[in-house]
Every structure is written in C-alpha cells, then in structure tokens.
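Only one protein chain is missing; all other protein chains are in place.
By letter and in written order, the chains are A and B; residue numbering begins at 1 in each of them.
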Amino acid sequence: MLAFALSTAWRLGAQDAGARLDGRVPPEVRRAVQDIAADAAARGLPTEPLVQKAIEGGAKRVPAERLIAAVRALAARLAEATDAARAGGLATPQADVVEGGADGLSAGLATGQVSELVRASHTPYDAALVLRVAATLAALGVPPKQTVQLVEGLMKDGRSATDLLGLPGEVQAQVAGGETPTQAAEGAAHGGGNGPPGRAPDFVPPGQTKPHHPNHRP
Amino acid sequence: MSLGYHPLVKQLLDGELSLADLPLELRAEGAEALRLIGAVDRTSVVLSPALDDRVMAVVRRHAGSPARRAWHWLAAPRDVELRLRLRPVVWAGALAIAAGVALLLLARTPVATPVPASVARGGARDSVFVRFVLYAPGARHVAVAGTFNQWDLNAAPLARAGSSGVWSTTLALPVGQHQYAFVVDGERWVADPAAPAIDDGFGRRNSMVAVTARGAHTL
Partner (left out) sequence: MGLAGEATDGEVVRAVLGGEVERYAVLVHRYRDRYARYAARMLGSRDAGEDAVQDALVRAFDRLADCREPAKFAGWLFLILRNRCFAERRRRQREGRPLDERDDGVAGADRPDGTLEQTERMRALERSLAHLTPEQRDVFVLKHVEGLAYEEIAARTGATVASLKMRMHRAYDRLRDLMKEHL
C-alpha cells in the first residue's frame, strides 16, 4: 500500500516537473530531468531545487548535455547533504535543511562540516538557518573551517538568532571596507552584533587612563 | 589604491616608535602620517541637558509595563512607519554599498519604490521590497532574473537612472532564500559584484539573497 502511494507520488512529482519544464528546455532535457527528479523523489530528496536548476539552465541557454550534468550533480549534492544531516542527528531532514546543506557543499564546506553544523544546531537556532548562514559566509570567501568556528562560536555565546542572520551582512560590510574575508570573520566573532553584551570586560574609564598619543603633540 | 604606509610608520602612528626611531628615508612619510592622524578632532562633546529627563521618562514607561516588550534597536516612531512599508532585512549585494555607486543612487531616491508590475506579481503578504542595483554604463538593457521569477529574463527589467550608468529596480520578493543574476543586453549573465556568489553549476556564478520579514526567520 505504502509502496503504491509512494510510487504514485513519484510519478506525479515527475509529471509536475515535466509540465513546468515544458517549453523552457528542449524535450530531451525535460525527459532526462524528469528521470533524475523521479529518482531523487524515490530516495526522499527534495525535487524543487532540481526543477529550478533546469529552468535556470534553460533560461541561460546552457547546452543540453551540460544542463543535464549540472542537474545530476545537484541531485548528488542533495543526497550528500541528506546523509550529512542524518549523520548530524536528523532522522528525516526537512527540504530546507537539505537545500541549505547542498548550498554549503557548493560553497566549499565539507560533508563532515555540514554534519557538525547540524549537530550544533539547537533551539533557537534552526538547522536550516544555520546552514544558510554558513553557506553564505563560505560564499563570501570565509574559509570553511573559520565559517564553522564563527557560526558555532556565536551559538555557544548564546547570541540571538537575529545576530546569526546578521553575520553575513557584517562580514560583507567589512570586506567591502577592504578587509579580507578572514579578517572580517574574525572581526565579526569579536565585535559588532546587535544583541546585548553578556559579559562586562574589565573596564577602564577613558578619563582615568593615561592617554597614549603619538609624539607629535607640540 | 596606493601602496599604503610602511609598517614602521604604522608603528609610529600606534605610538610604539618615535619619529627619531625611523630610518632617515622614512621620516618624511612618518611626518606626513603624523600630520594626518594629528588632525583628528578630540574636543569633548556635551549632550543636551534634557537627555536625563528623556531617558527617565522612557525608563518609567518601560518599568510600568507588565511584560517588558522586546527591544528593537530602531523602535523609534519613524521606524514604525518604515516597518509598515515592509522594511526589508537583506544581507546580500542587492543593497550593499560595496559598489560605491549604489550608495550614490540610493541617497537620491527613496529606498522602497516598487515597480508596479513586479509588485502585482509578487504577492503582498509574505513579500519584502528588495532593491537591485547594477553599474553597467555600456548596457542597452539590464534585467534581473532568479529563483523568484523562474529565471525569466523579461520579468524584471531594471531602469536606468539618468546618464550615470546605474541601473536599478525594486522587487517584492517572497520571504526565503533566492539566487539571481543580472542579464545585460539579453544575453550576458553577470553576478552581483557585491553579493555572496555561488557556483551555478554551468560555469558561472549566481548571487544569493536571503529575505526575512523583521522578527520572522523562516528561510
């Protein structure tokens, strides 16, 4: 019974993909993508990104062979991301987690790092959000290891989900100012942030400090 | 971009060396640098005497409310108005000032001016206005295509702003993660130079934008 329901879903999903691709890609591409999507659905992977990628390739007038290869590669990445999410503790990863993971892999994160990020995600940090932020940081040029450290560090510090969301913007702004992504990420780890500070550092009031001016004063 | 100061001159500026410590050939640069930094205004700043009362007035209000409401940095009356206009929270190149030129443009025009056709298609409830800007002086036609409009080259043309070479449009995007690229003259695909870029699988790069409604984090 379940198998029948599932296979119907696969066929419907594949048909839906076909309908959306009709007219946007050559017939041979449509057929190939339908097959890839049906196979992906059978393995429990999200199919929407595959259809989107095919539509994108059609709009960009990518040659058929290349387009099909790209869709197939994306399916493989979605599978890899699903495995990584499972290894990180999610029995049935949601589509947005898998897509976020796939983006992360595209941006240079390793499978193990995706797993680690999923494992580290806990309320109020949604795994999909964490992966999205990490993927964007990596896409900005922050090295994968530093990306993971930055995101995990923020969660450990108990900063808000808003702060997490704001990380890529912070890093981007500093890169725009001339810092390397690595420097910008280090800055984001220590500085900025919209959340309330949790720790008061050893405070030295400015008026009570001996000024440290360069020697140019007359 | 010039070469920048010699590392020893930077140490001079930091106060770790004196001018006399620098080798002769660096003294001129060192003196120039000191003059530059020395120009900084250090006069103290005195705030209005009414500040105490203003703060305490708000403090009393907050103390009186049974449930402390969540604090938004920008919860001044002017920002409530902006929230009603669906102020976007966007952290990608669309509004980045990395291009420098984008800043020029945005300073002159209101930020959230929707292009009617795109707004109608956008669907108002879970959408947020996002501004796309590209500097392309030689272009005849620029559009933005992405996951939010099925990569349709014709769905979202940009409008040229005068003769500055800057093109822009504002779209209502549904909340979520999107990829996009600019299309110049109908055939050249250009990633947003100031946005995070991701491999599109076809040998080029797409740009990423994540759209959230303030307070919600559905991605």
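Definition applied: contacts are C-beta pairs under 8 Å (C-beta built on N, C-alpha and C of every residue); 3 or more make two chains touch, one makes a residue touch a chain.
What you see is a predicted model; the values in this text were computed from it and never measured.
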Review point. What is the set of subunit A residues that contact the non-displayed chain in the whole complex?
Key: 169-170, 173-174, 176-179, 183, 186-187, 190-207, 209, 211-213
Review point. Residue-wise, where is subunit B in contact with the chain that is not depicted?
Key: 1-2, 4-5, 7, 10, 13-14, 33, 35-37, 39-48, 51-52, 54-56, 58-60, 62-63, 68, 71, 73-74, 90, 95, 97, 102-103, 105-107, 111
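In the analysis below, only the chains that are shown with their structure count from here on.
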**Study point:** Residues on subunit B engaged by subunit A in the complex (per definition of touch)
**Key:** 12-15, 18-19, 34-35, 37-38, 73, 89, 91-93, 96-98, 145, 147, 150-153, 177, 179, 189, 194-204, 206, 208, 210, 212, 217, 219
Revision key, fill the gap. Subunit B partner, complex, touching residues on subunit A are 52-53, 55-60, 62, 66-67, 70-71, 73-74, 96, 99-100, 103, 106-107, 126, 128-129, 132, 135-137, 139-140, 161-162, 165-166, 168-169, 172-173, 175-176, 194, 212-217
